[in-house]
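All protein chains but one are shown in place.
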Amino acid sequence: MKSLFLETNECYDGSQLTSLRNYLKFGILGDSIVSWIGPCHVTPEHMVDGEDLLAHAEIRGEKMLHFIVELFDSSLFAAVGIQRLLAAIVRDSLRSASTKTALVNQLTRDGDDIFCDDGKLSISIATQSPNSSLIHFAVNVVNRGTPVRTISLEEFGVEPVVFAKTVMDRFVQEVNSIREATRKVRWAR
Amino acid sequence: MKSLFLETNECYDGSQLTSLRNYLKFGILGDSIVSWIGPCHVTPEHMVDGEDLLAHAEIRGEKMLHFIVELFDSSLFAAVGIQRLLAAIVRDSLRSASTKTALVNQLTRDGDDIFCDDGKLSISIATQSPNSSLIHFAVNVVNRGTPVRTISLEEFGVEPVVFAKTVMDRFVQEVNSIREATRKVRWAR
Amino acid sequence: MKSLFLETNECYDGSQLTSLRNYLKFGILGDSIVSWIGPCHVTPEHMVDGEDLLAHAEIRGEKMLHFIVELFDSSLFAAVGIQRLLAAIVRDSLRSASTKTALVNQLTRDGDDIFCDDGKLSISIATQSPNSSLIHFAVNVVNRGTPVRTISLEEFGVEPVVFAKTVMDRFVQEVNSIREATRKVRWAR
Amino acid sequence: MKSLFLETNECYDGSQLTSLRNYLKFGILGDSIVSWIGPCHVTPEHMVDGEDLLAHAEIRGEKMLHFIVELFDSSLFAAVGIQRLLAAIVRDSLRSASTKTALVNQLTRDGDDIFCDDGKLSISIATQSPNSSLIHFAVNVVNRGTPVRTISLEEFGVEPVVFAKTVMDRFVQEVNSIREATRKVRWAR
Amino acid sequence: MKSLFLETNECYDGSQLTSLRNYLKFGILGDSIVSWIGPCHVTPEHMVDGEDLLAHAEIRGEKMLHFIVELFDSSLFAAVGIQRLLAAIVRDSLRSASTKTALVNQLTRDGDDIFCDDGKLSISIATQSPNSSLIHFAVNVVNRGTPVRTISLEEFGVEPVVFAKTVMDRFVQEVNSIREATRKVRWAR
Partner (left out) sequence: MKSLFLETNECYDGSQLTSLRNYLKFGILGDSIVSWIGPCHVTPEHMVDGEDLLAHAEIRGEKMLHFIVELFDSSLFAAVGIQRLLAAIVRDSLRSASTKTALVNQLTRDGDDIFCDDGKLSISIATQSPNSSLIHFAVNVVNRGTPVRTISLEEFGVEPVVFAKTVMDRFVQEVNSIREATRKVRWAR
């Protein structure tokens, strides 16, 4: 699995959650994770989360740290599991990166969401294209422009670019070792 | 997904990692997690982890808290991801359950292993039978009888039965919400 | 599996055979069957049955009882099998519901079609979306507006709303017990 | 799909539900259904139905009409659906073949079981081998030697060999048309 | 598997690589290969090969022998393997059909490409639709209108229509025997 931090400040509007994008735009072949910092404004036509569509939710933020993952030879069931591991890695990495102990101790993961007390740190969705699984995960860099009460990396005193690379490194290691684990176990009866 | 704490002190020898066991022995149909406290001594014939087989590893412990998970409509790739979420849940639950702050702050998850400093808290394997995915996860209740340097629930001052139920509750909720998440997302291009 | 009778008289034009519709419009999560009474006029752009397309068939009826089924974790091969079970259930339910013995004794199922002598009672198609299987099944409530010789619930003296609920109940029970059957059988060599 | 009536009176003990048997014993390649008349006595070691195992059920009959189906490129979910279509075909064929109107009108299908009033006509199981789906379906030819109240072809005045061929013909036609149906439908969104 | 040589000189522009086309246009149900002679000009919107898209490649030829294959119950991984067998068959058939020994001895297959010295004989792509695998393979009939150095059937003195039929016959036989091979082997541990 490959990773790349992108020097762009592109707005994430949902259209980026498309198969092969990491290959066709950045030449990264196979399982991959890319990351960049930019606004977030998901338009209804690109909204894939049925729950958000039912609730007419707004998905917005002025400055977020985005991750997009593409996995091949994966089902949606597997991808949602891995999405949640990504949430767990983000939370663990934030705990290590931040010196704000009081805040850090309130970090909880609920499914694919990370909260700190009643502030929402992140948004995420996992979906399936006809040839791959796709995950979007984004963390608030600042709290501006978000439709609900949020918390952001700023309050944790965490620099987003370094953080992005730490998260991607751990995630790549996690997915690689999951793939390996499927090739070294004998089947059971 | 259903869960059950078993009032037994059966030794886990690896033969329990068999498809349909939770149904055929306990009448639990479908996705399930069961748990009990007992010794652990995995004999080579039931050892499915190729890495352990290559290393002639010993898998032993005098008293461990065992979890066995069975998942249907799942690939091994998905099951390994979910095994690691179980590890994350065990670690988070231990952090909440224990008052030994110094110890708790040293808890780390590395793939499917949980460590506290250089002590190993747990063992785990995920495998596939022809009709389901199977996971064994076990946590030392005491340190006796283990072939490597370990740490145990005893040192964390955590009562294993209550702990087992907490872990199973969180895990059931996690897997249920993963299944749901696969049924409410639109596919992407 | 959930079911819902819809108080609408929407025309079925084929656009309704779309993944997640039952969730996004009616909040029904997971495997589902919905039913309503309304006209039928499938436009070529929404026609998915290649045989109909090749034959330039017209798919029309002034008043039909529609069923739409969505199944997750299912292949098209499985879905076509289940579509035919739905046809069998419709026929059996009609036999029970109607007192017109002479007519009832002429009811036959041929694949996914139900005939009574040379009158066609129903139309149906099963297809696959990238994340689910989809089935449309519709029974004539009256014979008006149909392009071939048809027979309808009217001639059987059967009230369509009660009939719809009976069919849905039996179908839900059938699919649930099929799912269960896949979780309680040992694999064979 | 191919079919063959076997001139044997072999006892069905469950060992016959093995992948490739129709090919390795009778040279029939691919999807197949075979049939023969013989006793039935399934020993626990070959019992694959977990429900029967849990209930310590006896599966016996002195003279039954057996069908064994093997399907390739099929999941267990699909196979259970098709098993029930086989049950529906058996019931429909019996209705056509028998002149005992009173009895015939009491025939009902409940999942994979066929009943006539409170008499059980048939037994069945569908399972999965690592390379195919397998179905056993058997109908009592006489009532002797059965552990529950049964009904048999004898009471319906139906000759089993002709009946077997009729059932196999309809089943082959059903499965062939299901396969075809998966190759002529456009996918949906 | 069925084959058909088409009496058309349609330009291949990439839009032909669509599921069910062989059925919906020519009535050929199931696995199929069709062939015709015509120009080639793939427009970017119908270009599915990411490598070509990244390289802004031109895919053109004034007169090519086209093959389109559709395979059901197949993964993309399987389809790419079979695409390369098609390339191997084209090369072998050309070797047999041509009397230009010097040229023929320089024919090499590199993945899905066939070269003769530094001249490219063919272009090809394999992709997946939501309900089938699709392969396009085309051989230059003449060298005109191609964006790179090519070689063509003309130089080999090979008549394209006869050649097309030979290739299709061998390919049909190959795929049929592959399907059969999956139904006559016992599974391994």
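Here the chain labels run A, B, C, D and E in written order, and each chain numbers its own residues starting at 1.
Simple rule for what comes next: a contact is a pair of C-beta atoms (placed from the backbone, for glycine too) under 8 Å apart; a residue touches a chain by one contact, two chains touch by 3 or more.
The structure displayed is predicted, hence computed values, not measured ones.
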Practice task
With the full complex in mind, choose from E:17, E:103 or E:167 the residue touching the hidden chain.
Solution key: E:17
Fill in the blank from the handout: Missing-chain contact, candidates E:63, E:120 or E:179, resolves to E:179
Problem - Sole residue of B:129, B:152 or B:182 that reaches the chain not shown, by the stated touch rule - result: B:129
Problem - Hidden-chain contact residue, picked from the options A:108, A:131 or A:173 - result: A:131
Practice task
Taking the full complex into account, find the residue in E:78, E:97, E:142 or E:172 that is in contact with the omitted chain.
Solution key: E:78
Fill in the blank from the handout: Missing-chain contacts on chain B, rising order, are 50, 53-54, 76, 128-130
Fill in the blank from the handout: Interface residues of chain D toward the undisplayed chain are 20, 23-24, 27, 130-131
Fill in the blank from the handout: Where chain E meets the left-out chain, the residues are 17-19, 47-51, 53, 73-78, 80-82, 84-85, 88, 92, 109, 111-112, 125-130, 134, 174, 177-179, 181-182, 184-189
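The rule we apply is simple: only the chains that are shown with their structure count from here on.
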Practice task
Starting from the mean Cα coordinates of chain B and chain E, work out the distance between those two points in Å.
Solution key: 50
Exercise for the section: Just give me the whole-number Å value for how far the CA centre of chain A lies from that of chain B. Expected result: 26
Completion exercise
Note: chain C residues in touch with at least two other chains are 19-20, 23, 50, 53, 73, 76, 128-131, 182, 184-187
Practice task
Specify the contact topology among the chains shown, as one of line, ring, star, complete or other.
Solution key: other
